[in-house]
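A single protein chain has been omitted from the complex, and every remaining protein chain is retained in its original position.
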Amino acid sequence: MNPLRVGMIGYKFMGKAHSNAYRALPMFFPGALKPEMAVLCGRNEEAVQEAANHLGWREIVTDWRELVARDDIDLIDINAPSDAHKEIALAAARAGKHIFCEKPLALTLKDAREMLDAAEAAGVAHMVGFNYRFSPAVKLAKELVQSGRLGQIYHFRAWFLQDWILDPSFPLVWRLQKDVAGSGSHGDLGAHLIDLAHYLVGDIREVIGMSETFIKERPLAENMTGLSAKSSADAPKGPVTVDDATLFLARFANGALGSFEATRFAAGHRSTNAFEINGSLGSVKFDFERMNELEVYFTSDEADVQGFRRVLATDPAHAYAEAWWPPGHTIGFEHTFTHEMLELTSAIRERRQPVPSFREGVQCQAVLEAVERSVAERRWVDISEM
Amino acid sequence: MNPLRVGMIGYKFMGKAHSNAYRALPMFFPGALKPEMAVLCGRNEEAVQEAANHLGWREIVTDWRELVARDDIDLIDINAPSDAHKEIALAAARAGKHIFCEKPLALTLKDAREMLDAAEAAGVAHMVGFNYRFSPAVKLAKELVQSGRLGQIYHFRAWFLQDWILDPSFPLVWRLQKDVAGSGSHGDLGAHLIDLAHYLVGDIREVIGMSETFIKERPLAENMTGLSAKSSADAPKGPVTVDDATLFLARFANGALGSFEATRFAAGHRSTNAFEINGSLGSVKFDFERMNELEVYFTSDEADVQGFRRVLATDPAHAYAEAWWPPGHTIGFEHTFTHEMLELTSAIRERRQPVPSFREGVQCQAVLEAVERSVAERRWVDISEM
Amino acid sequence: MNPLRVGMIGYKFMGKAHSNAYRALPMFFPGALKPEMAVLCGRNEEAVQEAANHLGWREIVTDWRELVARDDIDLIDINAPSDAHKEIALAAARAGKHIFCEKPLALTLKDAREMLDAAEAAGVAHMVGFNYRFSPAVKLAKELVQSGRLGQIYHFRAWFLQDWILDPSFPLVWRLQKDVAGSGSHGDLGAHLIDLAHYLVGDIREVIGMSETFIKERPLAENMTGLSAKSSADAPKGPVTVDDATLFLARFANGALGSFEATRFAAGHRSTNAFEINGSLGSVKFDFERMNELEVYFTSDEADVQGFRRVLATDPAHAYAEAWWPPGHTIGFEHTFTHEMLELTSAIRERRQPVPSFREGVQCQAVLEAVERSVAERRWVDISEM
Partner (left out) sequence: MNPLRVGMIGYKFMGKAHSNAYRALPMFFPGALKPEMAVLCGRNEEAVQEAANHLGWREIVTDWRELVARDDIDLIDINAPSDAHKEIALAAARAGKHIFCEKPLALTLKDAREMLDAAEAAGVAHMVGFNYRFSPAVKLAKELVQSGRLGQIYHFRAWFLQDWILDPSFPLVWRLQKDVAGSGSHGDLGAHLIDLAHYLVGDIREVIGMSETFIKERPLAENMTGLSAKSSADAPKGPVTVDDATLFLARFANGALGSFEATRFAAGHRSTNAFEINGSLGSVKFDFERMNELEVYFTSDEADVQGFRRVLATDPAHAYAEAWWPPGHTIGFEHTFTHEMLELTSAIRERRQPVPSFREGVQCQAVLEAVERSVAERRWVDISEM
């Protein structure tokens, strides 16, 4: 079988994570369709060449249009800044390429729908980068919900807490600018929670939210790379145009109640991406800082030994585990991307849509925007309005 | 100094907790004003006599009016069902007795205000039973906030999760009936969270909430005692008229964002009463199931050893700790009541109002009702409306 | 039924714990034989009178011989310093009194045996104060072992870690003097571990140990009370004559392997009294700093949800729990003494020996001394040698 020839746009945080996944895939999942790290694309020729060298890409280009136009590329991997997603994806679809796009799919629901329509019209495989679905412990949660072992779901509560911009002197990076990033903690962190809610519980019916920007102005950044940036002490300031924190309540179509919180102002939380599900027969708890673990409770346990079990999802009974290491030997953040690329390449080989596809990206975007509307209009918003 | 002569109305769950506190107070806080367990009051003469015998009350009466009228009683302790609080408290105030009243202060904000007015007019000491304030670990959280060691507060999130009525065959006890209990999880559990929010963060400005009764009908109970009850398999059913779960978002006057959840449908949570506070200089986390512990984070810790500290609040530096046992020797649920009674008796001796007084009870009731209104009218409600 | 008239010798740390237990017993276990707090005994008249006042004892005496001789006393409770245990217990037995004696039973195995013989000859009830057996979570561990739910036991590992004398300037209190205390961490902390091992796993067959006194000299104390003491900066120093830490390995009669560690030099551990048991069908873990919890693992759990369960031993299925508070409402250190006194009074009423009796005290002392011998002679010591 021919390898899958990949052209990737972007080479910072997500570009590194994807590159690693492409390289790990054949090593740990030898039966999978093999990705070929063909062409890396970025605007700064020197920087993209250096990245290609150490990440292991064969060629580089500096114009994504050139990349999309090439005959020898099967998959376009988009991890450029969010405001570039749409244009690239539309072009890639037109060129008949399979598309992997990092989240958020687009800056607006309208754009996201346009991307989905284009990909569907082109008949290509399309996938959106909700990588947390691919943690073995999250897969276990999914299995417990889907099989009915947790019973009817009553509650889903989730929070994604970070603290990297807690310091008011942290500079105004692109993630804090609405025109580039779309939104702040909401689209960056909340989007992951919403996708997990969709994956684990089902459709959300209505929402009401609350947002805040605690630090209204920040020093302009002198240079940025990935998540970090520098600014001088006397740098001029500019306005922060995205939310520092967004919380919302939700009702699911199945009657469950949801509570969501995304913030970058939770001191001590480097990246707490956590949820809990309570059902009529049991509960599960997850925290990505301890991503190999799922806490599981069953009401059917004997009366004197009921309690949350700390399950280490590294046993042969757990998704992906046998591909890696013996039980008790944990994996990390980057492995979620390897599993994600396994789903993508498997879907392409099996000529089906990978999950989550742009459809799930659109579904997430609809909730994101419904929350934003609910914040702006101070009222409950039904997702069907969107 | 003369002891404080107590007449107590109610002798189930809270009655036992209060009795134990009165008993423990002179033993562990020998300098405190000594309560005299004088008269126990309840409607069922046989049951109240039996309770008086083992709880250690000198006399009994079966009519609270008789108790309130007695000359030889200084303090009326009200832990009868919620619907009786108001009438007793008004009579006690008229009779010039100091009053301790379990929460919720009353079934409505209007009633609560009437109680406060009466107690203030009578010039008596009045206190409401928000016992969780009196956990040493919560006191530590308060100290950290108040002293500024956590900086400006950005987030308060709290949840009180139980699972004792998860089984649909659990009977329709009085706590599930609106006319007696006032509300369900909201008034029973949420009230504690609201009080902790007031205590730790400050005034709440506006709220929006969501409520649900997952199990709409339950078998009628045959007999009840405290939290437990029995019903036969073929018992007729009656409607549950209170909420099984209530969640709400809040904005505090100081700009902090709040998230609250109270539910009796969280499988595996016997009584998780937990909160987290995030400030500009640090964070704290608390869970009453591990009530001796407070997790504390400071942004000022050295860069390589930043992390939440598990502080066991049993050191001499912690409130109440030296009165009990050496460091590392923990206390339990009931100790919060002993500390509560220490505050009450100290305030009476010092001729000041104890805290939390009926004023804090009213403040809590205002938020409870604002949330209920926001649920009913599906809109944000400003506390000043109440 | 007549109450059990108690005369207690000692009124510091343990005296307070016992007093509280005597007062709590009728309140929470109304069916139990009621202790009457009759006479408190101590050498300093003023101090003992003050203690009697706040702890709630009716009378005082300053000579324990006088106490033991009284007709109106049924039970002698000995919590005086360890070097006084033997003489008092022998006298109490001769006087036909039931005896409760704090651990360690005596300073030597020989003395302990003499005490057991005397008590058995007198036909009185005798009990030794291994209070940790009476934690509900420990009772659950015992039930799981005894019923076979953990299978054959392979491992018992236990450690009792404290840090209260970590500071070299902490003064030379009586617990650091061999002639009064018998031994240091070994007899104080290790004794509890050994008793738990006996209780949970069974007889120990042979041991080998290692001891150390890290700080050889300390300032002489100016005054002491309970665990605390003061010394001035220029106080003369005296030699520490007990062990700061003692570790030992053990083989149980049933083939299990044991590992024990007691130390007062474990920074950050105020009082970590913890053990783990591994059997062929499961494991349990316990830590007294979280005394309401037992972690439980079963090999028979379904393959994808195996993990240690955090069981909160506050459910009706757990020992003592229904006497206290609803599920999820925890108890503390002092409750172990109430349960201990419940066993004592129940045994007296039922005319049987309480457990643990002086027999278990002797058994523990035999292991303590075998370890000491193994340290001194640098060899394995068989318990049958003792």
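As written, the chain order gives the labels A, B and C, with residue 1 at the start of each chain.
Just so we're on the same page, a residue touches a chain if its C-beta (ideal position, glycine included) is under 8 Å from a C-beta of that chain, and two chains touch if they have at least 3 such contacts.
Predicted, not measured: the structure shown is a model, and the values here were computed from it.
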item: Neighbouring displayed chains - absent chain, whole complex; value: A, B, C
item: Absent-chain contact - pick from A:Met127, A:Ala158, A:Leu193 or A:Ile331; value: A:Ile331
item: Chain not shown: contacting residue from A:Arg70, A:Arg205 or A:Arg290; value: A:Arg290
item: Sole residue of C:Trp64, C:Phe308, C:Trp324 or C:Phe358 that reaches the chain not shown, by the stated touch rule; value: C:Phe308
item: Residue among A:Arg58, A:Arg270, A:Arg352 or A:Arg378 touching the omitted chain; value: A:Arg270
item: Contact residue for the chain not shown (choose from C:Gly15, C:Gly129, C:Gly279 or C:Pro356); value: C:Gly279
item: On chain B, residues whose C-beta touches the chain left out of the figure; value: 140, 143-144, 295-296, 298, 301, 303-312, 315-318
item: Chain A residues touching the omitted chain (full complex); value: 13, 16-17, 19-20, 23-24, 26-28, 30, 50, 53-56, 162, 164, 226-227, 269-272, 288-292, 312, 314-315, 324-335
item: Contact footprint on chain C, counting only the chain that is left out; value: 150, 154-155, 157, 159, 161, 163, 166-167, 208-210, 212, 214, 245, 247-249, 251, 255, 257, 259, 261, 263, 265-269, 276, 278-283, 297, 299, 306-308, 378-380
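Simple rule for what comes next: only the chains that are shown with their structure count from here on.
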item: Distance in touch steps, counted as few as possible, from chain B out to chain C; value: 1
item: Chain separated most widely from chain C, comparing mean CA positions; value: A
item: Centre distance in Å when chain B and chain C are each reduced to the mean of their C-alpha atoms; value: 35
item: Computed distance of Cα centres, chain B from chain A, in Å; value: 41
item: Multi-chain contact residues (two or more partners), chain C; value: 312, 315
